[in-house]
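A single protein chain has been omitted from the complex, and every remaining protein chain is retained in its original position.
So that you can tell them apart, the chains are marked A and B in the order they are listed, and the count of residues begins at 1 in each.
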Amino acid sequence: MMQSGGLRGRGGSFSIPAVFVYAIWITVLGVATGDPGKLAVTALLTGLPGLLLGYRRFKLLVILIVFSLVGTFINMLLLYNTGDVVASIGPIVVREEAWRRTLSLDLRIVTLAGAGLLVSANISPRDAVRSLESELGLPRGLAFSLAFALRMLPLVYKDLQEVLGVRRMRGYRRIPLTPGDYRSLLMPLLSISIERGLWVGIAAELRGLSIRPRRRVRPRFKPMDLLLIALGVVQSLVVASLVGV
Amino acid sequence: MEHKARYFLDMVDRVIALRSGRIAGSWGSGELDHTLERLEELGADAGGYSYRDPRSVQGDVVLEATDVEAGYPGRVVARLGELTLRRGEVLALVGPNGGGKTTLLKTLAGLQKPLAGSINGGRTFYMPQHPDYMFLFNTVRREVEEVKRLTGVDITMLGPAFSWINSVMDRSPYRLSHGQRRWLALAIALASNADVYLLDEPTTGIDVSLYRSLSPVFEELRRRAGVVVATHDVRVVAEHADRVYMVLDGVAREVDKSDAVGWLERAWR
Partner (left out) sequence: MESRSYTGVDFALLGVAGVIAAIIFTAAWQVWYALSALGPLARPFSVGLWFTGSIIAAALIKKPGAAFLGETLGALIEAILPTPGGLWNLVYGILQGAFAELGYRILGYREWGVKAGILAGALAGIGELLASLIYYREFFEAVKEVGGEVGLTTPVLVLVYWLVANMFSGALYGGVAAAAVRAARE
């Protein structure tokens, strides 16, 4: 399920703030409209490229997203199959309402997941923290929290594996189905991470986390960012209905 | 702050022993010769170890591994040519940090699939390095009850050294002292009635009196099953191990016990 995001260099084609702002903007567009025709454009221009770029590093996730598209369709068939018949595949009759609603929702899922994957595929966690802090104005303390959390991620993931292993050894199910299971997973993870956190926090305090002034850097853009701007404008115009689809 | 005082006595000017929040003793550099003994009386880990000659054990074979490659897809961390463990035998895995001891231990425990080779044997129980991983419930009482429910073993009856457990029954296991958590984790392991126990660094950060109180549990584990212990602790190897494998540069090889003890001594200094 988890890939601890191998730290990549800064050599991406797009600047980090441009990718962030683009992904946020497309996410807003994808939620703003429910029109299948408009969502088809955002899914095609952002969603699909995002899924394809993300597939290399987040294979399992992309497969999961495809599954959820099918799941939405099945749910809609069960719930909302009214109107004219659109298609019939063997014994399954697909009617207009189910089809239209599935289409809207699935195209939105593709759009938003693709936008998110564009961020994850282009920006390493470390660069994300740096950019959020120095270019996008995330407060210093929070940037420290985020950086510390991301640094601990592989450790906590390893803790989780140890705890799951012990659960198996002691004869309990690995998947935390009940709230009690959930608590028994949470307690050891917390106990160990709190210990780590206290020392790191004290060290940060001693090094003067709260008094060191923040260094603001103006975002540095790259030529390829123009492509993102162009794509963003096109999709904005489509969603705002200035271009008929 | 360090429990393994004997390795640091050469470097310090003054030794101060704390006990129950009070200064129990203080010695200047002139009297360091007596300090070790005094510290050991107070229960700090100043002392050495007694070397026990390896036994030759004739119990039934509980774990057998051949040509094992342990690691992750595309990355072999440790190789092991041949390993046979008998009931009643303690096998120590030693070697530098990051050398693949834990990965090998988990592979032998069956928590990780070997990349190559075969591992056969009885039921295994792996005990992780941090005792906190072992607890599943929010009070000691629930832990004790669940262990009893699943295994039929009442771990409060394990012996007089374990009598403190009755006074902490309603506490969270995570709020016990580090040593008590080790004790409880080992007791839970013991109750599982496995054929093979695989212990990852079971003595990290415990003082000498606690170490002494853990020793009977090791002995009990050994009496019932085969034990594989990954450790840096020269005491564990010298006093408990029958055989020693050293994991060096990704290869585990059987070495002579006295050589291994010597190596651990040098690595500490």
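As a convention for this text, a contact is a pair of C-beta atoms (placed from the backbone, for glycine too) under 8 Å apart; a residue touches a chain by one contact, two chains touch by 3 or more.
All values derive from a computational prediction rather than experimental measurement.
Trainee: Based on the whole complex, identify which of A:38, A:95, A:108 or A:167 touches the chain you can't see.
Mentor: With A:38, A:95, A:108 or A:167 as choices, the missing chain is touched by A:108.
Trainee: Using the document's contact rule, name the residues of chain B that touch the chain not shown here.
Mentor: The list for chain B reads 138-139, 172, 174-175.
Trainee: Take the complete complex as the reference. Which residues in chain A touch the chain that isn't displayed?
Mentor: 1-3, 5, 23-24, 27, 31, 34, 54, 58, 61, 64-65, 67-68, 71-72, 75-76, 78-80, 82, 101, 104-105, 108-109, 112-117, 119-120, 123, 125, 128, 141-142, 144-150, 152-153, 156-157, 160, 175-177, 179-180, 182-183, 186-191, 193-198, 200-206, 209-210
One rule holds in what follows: only the chains that are shown with their structure count from here on.
Trainee: Chain B touches which residues of chain A in the complex?
Mentor: Checking each residue of chain A against chain B gives 159, 162-163, 165-172, 183-184, 187-188, 191-192.
Trainee: If you look only at chain B, which of its residues touch chain A in the complex?
Mentor: 106, 109, 111, 124-126, 128, 130, 132-138, 150, 172, 174, 188, 192
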